[in-house]
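Accompanying notes for the structure given below.
With one protein chain removed, the remaining protein chains of the complex are shown where they sit.
Chain IDs A, B and C follow the sequence of writing; residue 1 opens each chain.
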Amino acid sequence: MKENPWIKDFPQLNNHLHYFDSAATSLKPVSVIEQVNYYNQELSSNIHRGMYYESQKATELYEEARESVANFINAQSNEIVFTRGTTASLNLVARSFGVNHLNQGDEILTSELEHHSSLIPWQYVANKTGAKIKYIPLSDQGRIALDAFKATISKATKVVAINHVSNVMGYLTPLKEIIAIAHEYGAVVVVDGAQAIQHIPVDVKSLDADFYAFSGHKMLGPTGIGILYGKDDLLSEMEPIEFGGDMALDVMKTQFSWKESPIKFEAGTMPIASVIGLKAAIEYLKNVGLDNIHQYTKDLYDYLIKKLNELDGIELYNHHSDTFIFTFNLKNVPSHDAISYFSEKHIALRAGQHCAKLIHDFLNINASLRGTIYFYNTYKDVDVLVDTMKEAIDYFKKLGF
Amino acid sequence: MKENPWIKDFPQLNNHLHYFDSAATSLKPVSVIEQVNYYNQELSSNIHRGMYYESQKATELYEEARESVANFINAQSNEIVFTRGTTASLNLVARSFGVNHLNQGDEILTSELEHHSSLIPWQYVANKTGAKIKYIPLSDQGRIALDAFKATISKATKVVAINHVSNVMGYLTPLKEIIAIAHEYGAVVVVDGAQAIQHIPVDVKSLDADFYAFSGHKMLGPTGIGILYGKDDLLSEMEPIEFGGDMALDVMKTQFSWKESPIKFEAGTMPIASVIGLKAAIEYLKNVGLDNIHQYTKDLYDYLIKKLNELDGIELYNHHSDTFIFTFNLKNVPSHDAISYFSEKHIALRAGQHCAKLIHDFLNINASLRGTIYFYNTYKDVDVLVDTMKEAIDYFKKLGF
Amino acid sequence: MNNLDHLYREIIMEHYKNPRNKGLVTNDDYKSNRIKNPSCGDDITIQVLVEDGMVKDVKQEASGCSISVASASVLSEIMIGRSVEEAKKIVDTYINMVTNKEFDESVDLEEAAVFSGVKKFPARIKCASIAWVAFKDSLE
Partner (left out) sequence: MNNLDHLYREIIMEHYKNPRNKGLVTNDDYKSNRIKNPSCGDDITIQVLVEDGMVKDVKQEASGCSISVASASVLSEIMIGRSVEEAKKIVDTYINMVTNKEFDESVDLEEAAVFSGVKKFPARIKCASIAWVAFKDSLE
């Protein structure tokens, strides 16, 4: 058990917090915080239209961030749209592509594993267009399996809206195979990558994903910035859904035209500081290395699971998480009672449905506790967590739960 | 000419920059920068759903920011929706209220003074619904006058989309009177307040505005955060336009419901750091005092205009700006040639159409140079600006322009 | 006693395990009010029978955490037999207490007073107040 070399980069960890809530939002390394500061303190100017140094520099950093994102997922930079977050990205696809391409009788294929942001925009589209939502049956474990997918897709399927990694189970979807099959049926695949991008290398070209969405704040970046990758030809023919500011090309009294993608989707002043911070986050992730992150977190997760298996009084819902999310309840203890115990001990977990009601229905539970192992967690964190679980089990048992 | 007591609060001013581009985006005081840092370094957690201290605290600050905004414009906090910016706010009104309330034959009244963000969302609505865009004729000066408004509004007018202050001319619209008349005709008034909120006290109740939009980054706050004020009854009956995350109430396989306003409009993880920074910006503005800002900037503006009046070789398009925006060209010099001169001298102005093409058509020019006086500008800044104008006039004349 | 012990008082646990006036009726004379907070798993229905300005009966059905279930039960027990006037006063006092506002200490909250421990747990205030809000709405 060697020292964790990354902790020192995360100022929030000075607070004696055992942070297991990275699936909700990640901590930010100093380099990201400083880059946000650099914009706020030194540049603080608007982009694209200023000629003085600060504005030029901000524009340059903004566009470099776009290249950096493109490079990170093996896309071209004109395929990268900046948004407010994954939710905004997925809604953009639903509102612009979905509403204009689906019709009565068409089907949207999705899963009960989806985060609400990957599900209800498509319920909206279904409602608006007369298309139907269909669900890929989950395996007993709650996984999306290729067989089930093959059995459900049909000629009517026009869109597959699916997560790359589930935010409750941490399961990795067999995306590459799913996309290949979907394309045989002529369906477009919209991937919610919010829980994948910080854990595994994502190559949109090799996946052949049509759309891929994720959030800066879950990958060490600032809040307020999201990404939508879309294939050039798809983005090019899509209408923007917000109008005004720099996206306009020519404006006349009763009509207007817009610029090319991706600028046409970025209406008004964008979250410039967050975009600039995002670039630093990607650099940090690259420096640490996604493979190192994976190895370290896997070892730590295995250590945790071994301890959990020795524990009576907790119910674990995912014994084999691919990205080291662990979701559980204390037996007989409502998750909102349990969470208060952990919070008092400075352990950051999350209680509730994690914006994923359907998987809770599938598990036949109301709510759950969720934690995530990330690379700034330590063996000590895990020891404290497991010890606290033991205490909590005793505590609630004594109370009569 | 006393010392400007506020400059020391703006780190960017150490860069020997003469910053006249506040209408594009304002500089940020240390207190705002520090508050963003506080979130990023100490809290860095998601809101509304966490129970540990950091998440609670972030939630608290987020909701306090909402109260602070409400208080600043005399609204209730449930009437304040956070968005990505003014552009996003105005598009929300257009997409949710506009598209669902307008019909063939209805009219949308607007002006050639609008920023594109206050205009083209309504062109979209007109296009979608069959409603018509009509323009309030401008006075010779380019102002929206009450008489012209009265002569243009009709029973067919369902929406008046109008700026509070023009971002090119700095003119103050007679908003209170316009809103009263619009309401007599049963029209809803959507105000673009992006250039007003940092200069004049805004009281949405006294104005009786139906919607009022503005941006954090133009009022000393961070990028990436905007505000939409809407009357409670209007927001309550409006549909959200983005779905997912915390805005959902109950989610079933084929349908879902949403929470109450304003939460229903805030889908997914919001720009938490920016919201928290916005609160600090409002506090800073209140501490300085909008009346002090007005007095200081007015004096400085008068000083500038006096000097400009003595200058040959520049064409000023607005001799009486209410918020101290000055828009001009060097005679015979295309604005993009001129701007390079100022940029070389570390003077931040903006060249182009400032996302307001129609007012340039009205002025019968292609483009212009725009500056703004704000309270962190000094008499020295103005002297440098005017001296540089003189040099530039000579320089370009010698070149043969 | 630590913060948690302040929250999980014996009375609360007792009501959690043996909720009073549980089970809904299908009687239209009762005003019924359901509040769900699906993201926590809370689902609370309160039914109130008011006659001649008096709360004649309260029925409740609550699922969720111990605090929300117990507070529905305690509420039902306290309210039966009160005048609407009194009931409203108690609700307001209770809600002020759990939300850490000033409250009228002269109002006797009876067993509901044990929920004061929730003040230290801002995230649980909703759990403690959800049934009371549903009840209050029924009185309007």
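Simple rule for what comes next: a residue touches a chain if its C-beta (ideal position, glycine included) is under 8 Å from a C-beta of that chain, and two chains touch if they have at least 3 such contacts.
Everything quoted here is computed from the prediction, not taken from an experiment.
*Asks:* So which shown chains sit in contact with the chain we cannot see?
*Replies:* Hidden chain contacts in the full assembly come out as A, B.
*Asks:* Determine which one of B:Asn100, B:Asn287 or B:Ser340 touches the chain that has been left out.
*Replies:* Of the candidates B:Asn100, B:Asn287 or B:Ser340, B:Ser340 is in touch with the missing chain.
*Asks:* May I ask which residue of A:Asn15, A:Ser31, A:Gln56 or A:Gln76 touches the chain that does not appear here?
*Replies:* That would be A:Gln56, which touches the missing chain.
*Asks:* Which listed residue, B:Thr86, B:Ser111, B:Ser274 or B:Gln353, touches the chain dropped from view?
*Replies:* Residue touching the chain left out of view: B:Gln353.
*Asks:* Tell me which stretches of chain B touch the chain missing from the display.
*Replies:* 334-337, 339-341, 343-344, 351-353, 355, 357, 366-367, 395, 399-401
*Asks:* Could you pull out which residues of chain A are in touch with the chain that's been left out?
*Replies:* 49-51, 56, 60, 246, 249-251
Note that only the chains that are shown with their structure count from here on.
*Asks:* Graph shape for the chains shown, where an edge means the two chains touch. Line, ring, star, complete, or other?
*Replies:* complete
*Asks:* Per the centroid of Cα atoms for each chain, what is the distance between chain A and chain C, given in Å?
*Replies:* Spacing between the chain centres: roughly 38 Å.
*Asks:* Using the average of all C-alpha atoms in each chain as its centre, how far is it in Å between chain A and chain B?
*Replies:* 31
*Asks:* Give, as an integer number of Å, the spacing between the C-alpha centres of chain C and chain B.
*Replies:* Averaging C-alpha atoms per chain gives centres 46 Å apart.
*Asks:* Which chain C residues reach two or more other chains?
*Replies:* 38-39, 121, 123-124
*Asks:* Going by the contact rule already set, what residues in chain B reach two or more other chains?
*Replies:* Chain B, residues with two or more chain partners: 49-51, 246, 250-251.
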